[in-house]
Structures are given as structure tokens and as C-alpha cells.
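Could you have a look at this structure, given as C-alpha cells, before my questions?
The other protein chains are all here in position, but one chain of the complex has been omitted.
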Amino acid sequence: MYSEKVMDHFSNPRNVGELEKPSGTGMVGNPACGDIMKLTIQVEEGVVKDVKFKTFGCGAAIATSSMVTELVKGKNLDEAEKISNSTVAEALDGLPPVKMHCSNLAADALHAAIEDYKKKLAEEAAAK
Amino acid sequence: MYSEKVMDHFSNPRNVGELEKPSGTGMVGNPACGDIMKLTIQVEEGVVKDVKFKTFGCGAAIATSSMVTELVKGKNLDEAEKISNSTVAEALDGLPPVKMHCSNLAADALHAAIEDYKKKLAEEAAAK
Amino acid sequence: MNRIYFDHNATTPVLDEVFEAMVPFLKEQWGNPSSIHWAGRGTRKAVEDARERVCSLLNCAPLELIFTSSGTEGDNHAIKGLAYAQKNKGNHIITTKVEHPAVLSTCKHLQKEGFEVTYLDVDKDGLIDLEELKKAITPKTILISVMYANNETGVLFPIKEIGQIAKEKSVAFHTDAVQAAGKIKIDVADLNVDLMTISGHKLYGPKGIGALFIKRGTRLVPIIHGGHQERNRRGGTENVAGIVAMGKAAEIAMRDMEKETEHLSVLKARLEKGMAERVPHIKVNGHPERRLPNTSNISFEFVEGESLLLNLDMKGIAASSGSACTSGSLEPSHVLVSMGLSHELSHGSVRFSLGKSNTVEEIDYLLEIMPPIVERMRSMSPLYAGAK
Partner (left out) sequence: MNRIYFDHNATTPVLDEVFEAMVPFLKEQWGNPSSIHWAGRGTRKAVEDARERVCSLLNCAPLELIFTSSGTEGDNHAIKGLAYAQKNKGNHIITTKVEHPAVLSTCKHLQKEGFEVTYLDVDKDGLIDLEELKKAITPKTILISVMYANNETGVLFPIKEIGQIAKEKSVAFHTDAVQAAGKIKIDVADLNVDLMTISGHKLYGPKGIGALFIKRGTRLVPIIHGGHQERNRRGGTENVAGIVAMGKAAEIAMRDMEKETEHLSVLKARLEKGMAERVPHIKVNGHPERRLPNTSNISFEFVEGESLLLNLDMKGIAASSGSACTSGSLEPSHVLVSMGLSHELSHGSVRFSLGKSNTVEEIDYLLEIMPPIVERMRSMSPLYAGAK
């Protein structure tokens, strides 16, 4: 059912955990769907220096979470925002059709985290 | 499908043929049903002395024809008239359910032959 | 006693290769194809590989084929499924008088539900008149169902021409190809067919497995609702071993088709020529050329078919009278009666349907024993006397 890459990321997920003081946090999904992803990012000088994930979900959900952390690390925010769910699925050599929707939201989590970071930046700027 | 007795009478049918000068002739069945039986009887002093059959039909039709000739030979007319289709079927150790109707009309042929004989007798008597 | 099987249209033996192909799926690989663990993964792949093989036989795409449990189920699924799906468009179905009971009973059932069915006549050769078909089509016509090859006579219908007519009138077209598949080349891409039924046990696979071709875009109401199997078109855990067997059987049929056609044609010609030379008062039923290479339906005047079959059986020869499926019945063959044969001639028919393993020697043995059998049965027939 799953590609070897998916199984690799599922069995050896990269960057599991939660950053202690993240620049931004993204949480997407819902329990009805069976997938919840939480992504924390550390942004320094416009570059994603560190990233960690926690995921409740199926094999696809965990593998896409892991993959998105690999893809984004070291990228600047512009590049990071261009990472889409299909970028992630492709990097994993594809996902089963039934998994293309619900369980493929790691990029959404990333974008939510970036948004959160930007919002915080704006708030900080406004507070100054 | 058929009992051994049926197969015996089918493979070695008794009394096949047509009497040259029968006392009575019975012909029953129709081509739509796939069975036609012709029974000729020789009656002497109220007893069926000889009997022969010709049958167009399936295994059951041929076996019942053969069996009825065996059953009736030597019987007086009263006894002969008591032979029914179920007597014949029983004597053959039964017939498949689907064959109980159409192909089981040897006794009918016998009764038709006896009727024919009686009619002729009556006509002869009337002619005298 | 030597056993000779001339009843391949009733069912075929399972080829050794086919049996060998299914064994692993009964012994080690018995997992449910829907399971995501080790036990299921191999069987899912096996099902999809088999699907591709069957698709090759018909020249269709894997998405266009579902597995069924029999030809009968396939016919029901195609006809009811299309009728229910298009009942808002119309309620008229056209078929022929000589279809298999799987089609006829289904159509009769639909009549009870308010559908109207036209049963086209056939001529003495067993073929329909295409002009009549055209005339029968009304704005309410939603489906034409005409068999590819008749099971009793082997008569081949002009499927491509019918498909063309159906296409012009935008009417869906189903063909029951149960007797054609594996015996002659079929190419659905070339045929304008929307639905095609086939069955495993008529092409040297096991009983209990069949397939239905559903052209892309053709919507059917399923007859077996359930899980997501077969892309929601037929529920139920897949008959994996049967499916694998059907795939193998299809592959072999493709591989051997040319050789087999040649082999069967030679045997059939020998049978028909020899029988005509040796037995008077016989009639080969069905169009002289437009027939399957393996099927010879012969009426023996003045005698009844079953009694001939019993005699043949006692000599080890298996043949049939009418279709195997109606052999429990006393009705004369509806196919032969529709072709205008008298009741006697219809009742007096024997179908010899040949197959892979039959030999010239077997045909010659039949030709040797048949004349005395027919002669003996005729001597017992009240119909014969007059004819002599």
C-alpha cells in the first residue's frame, strides 16, 4: 500500500518532538478525520533553522509530517511557503489515493506555523 | 438421476414394437411435451395376452412404457385398469420429480388402449 | 470405459495450469485483499494482476472490469443495473428470444417491475434481423442485450453491427459473451459494447467466478451492495483463488486461441460431415458458417434427445440436449423452437460442444457408435414408422 519512502519516514520519523520556544506553531486536522498535526518552527533571519512535529494519525500522516520537516529545514520563508501538500506527497513517491486528502496536511501545518510566526512578528512590531 | 430399474428398462426395454392386429390401441402424449407413447394390446377372454409399445421420449418415458407392458401382461382387464401412473413409477423405484408428470403416462396409454378395445367391442356388438 | 467429453459449453475442465495457479491462494496466501498487513498485500496484487490478464483477453482497461461470481450474476448486474440506473430515461429493453435463461429470466423479472421488453425473433439460422432491431428502438429504449454466441447452437451474432446501431441511437448495449470468450477473438474497443458478461468455467477456469466489462462512464446500480470492493461496484470479500484462476485461464485462452480454433474447426467439420454420411434424417442447427468453432447442434428426427444422451452416456460420451442449465426441464429448447424447428425436432437435438482435449479418434468413436444408437431408438419410435 505505502511506498518504501513512506515506510521509511513512518518507521524512522525525522524531527519528532516539540521546540521549547518556537517562533511559530501550526496545528491542523481534527479527530473525526483521525489526523492531528502539530508543527513548531524556529525561524532565524528569515530561515527555518529548526522544526519539530507531533502527529496523531495514520502512516501517511506521520510520514508526511516527517517529510515536511526535512523539506523545510534550512529554507527561507518564501521557499517554505511554496511547499505544498503535493510537494510532500511527491517527495514520498506518492500516497495511496484514499490518503491524498485527510492524511496529507503536513504542508498545511507548516503554513499555519509560518502564519503564526508572522502574526507574532506583526504583533511584536505593533507593540513596539 | 434415474434408478437402476429405470436404466434397466431403458437399456433393455421389454415388449417393444407394434402388434399386427391389436385388440386395442392407445396413443397418448404430444410432441410439445416431448413424449408420445403408442400401446397395442391383444385381449383374449378378458385377459391381456400380449402387449407392445413404441415410444418417442426421454429415458423415463421409455422405461415407464416398458414397465407397464410387463405389469399388464397376463392381467385381466379389471386388474389392468387399476394400474396407474404411480403404480408404474413405484415399480421402477421412483422417478425424478421433474419427470413425474409429462413422461409418466404409460398407464394412460394402457387405459386408452383398453378403452379403444372396449369401444371396438361395443361397436362390433352394435353391428351384430 | 473410455470417457469422452463433448459438453464444453456446459462447463470445461479446470486446466492443470489454472489449478496450479490457484493453489497458493488456497494454501498460503489466503489473506483478505482489503487487509493492510502482510496477509493481505500479496492477495491484493494477485487480484489486480488477474484483472489485467482478463482485460487483455477483452482489450479493455482494468478500471472497466469487475469480477462476479458467475456469468448469471454478470448478466443480472448488467441488465438490472443499467435498467435501474436509467429508469428515468426510459423503460424499454430489447433482447432476443434465444438468450440464455440468465438474460431471459432477468428480463421477465424486469417486466414484472414495469419495464417493457421486446424479444426479437430469430430466423431459421438463428440470427436476428438488424432492420427489425432498428425498428424496435423507441425513444424509451435504454438497453439492447444480444448474446455474442448462442450456447445451444454456437450461432454468432453480429455484435459489431448491433453496437453501431446502439451507438447511433445512444442506447446502451450489453452482450452475454459467456460462450464466446476464450473461443474467438474479442475486442471491446472495436465493438461499441458498453457491457459484456463472461464466465470462468466456460474457459477452463473453475465454477463460481465471472467478470463483467463495464465501459468507462457507464453507470450501473449494483446488485450486491456492501463494502468498497471492486470500487464500490460489487461488495463482498473477493474470491481470490477464483479470480487468480480466471486470470490464468484468460491468459492461456489468449495464448492458445489460434491453435485451438484450428483444432476445433477440424474436429467439428469431421463430426458434421461424418454424421451426415452415416445417419439419415438429421439436421445441423444454426447458421452454416456463423458459428463457434466448437459447437455442433444436431437434430435426429423421430427420436428424443435425452434418450440419445443416455445411450451416449452408457458408452462414456458426455453431450447435452438443449442447454445444461435447462436440462432439468421438459420444455423443448426455446432456442430451437424460436428457429422454427418443430417440437419433435427440437426435442430430438443433441449438442456436441468440443474442447481442447478432444481428438480425431474420439470423433471417430462417436461416429461409429451413433448410427446403431439412433437406429435402435428410431425402431422404438411411433413417429418413425410413417417416415420410412
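Going by the order they are written in, the chains are A, B and C; count residues from 1 in each one.
Note that in this section contacts are C-beta pairs under 8 Å (C-beta built on N, C-alpha and C of every residue); 3 or more make two chains touch, one makes a residue touch a chain.
Quantities reported herein were computed from a predicted structural model and do not represent experimental measurements.
> For the chain that's not shown, point to the residue among C:64, C:306 or C:362 touching it.
Final answer for the missing-chain contact: C:306.
> Have a look at A:61, A:80, A:95 or A:114 and name the one touching the chain we're not showing.
Residue touching the chain left out of view: A:61.
> In the full complex, which bits of chain C touch the chain not displayed? Write them out.
Touching the chain left out of view, chain C contributes residues 3, 5, 7, 10-14, 19, 22, 26-27, 30-32, 34-40, 69-73, 75-76, 100-102, 105-106, 108-109, 199, 201, 206-209, 221-229, 235-242, 306, 309-310, 312-313, 316-320, 324-329.
> Just the residue numbers, please: which parts of chain A touch the chain that's not shown?
For chain A, the residues touching the absent chain are 2, 7, 10-11, 13, 16, 18, 27, 30-38, 54-59, 61-62, 98-99, 101-103.
Going forward, only the chains that are shown with their structure count from here on.
> CA centre of chain A versus CA centre of chain B: separation in Å?
92
> Return the residues of chain C touching two or more other chains; collapse runs of consecutive numbers into ranges.
none
> So which bits of chain B are touching at least two other chains?
In chain B, nothing touches at least two other chains.
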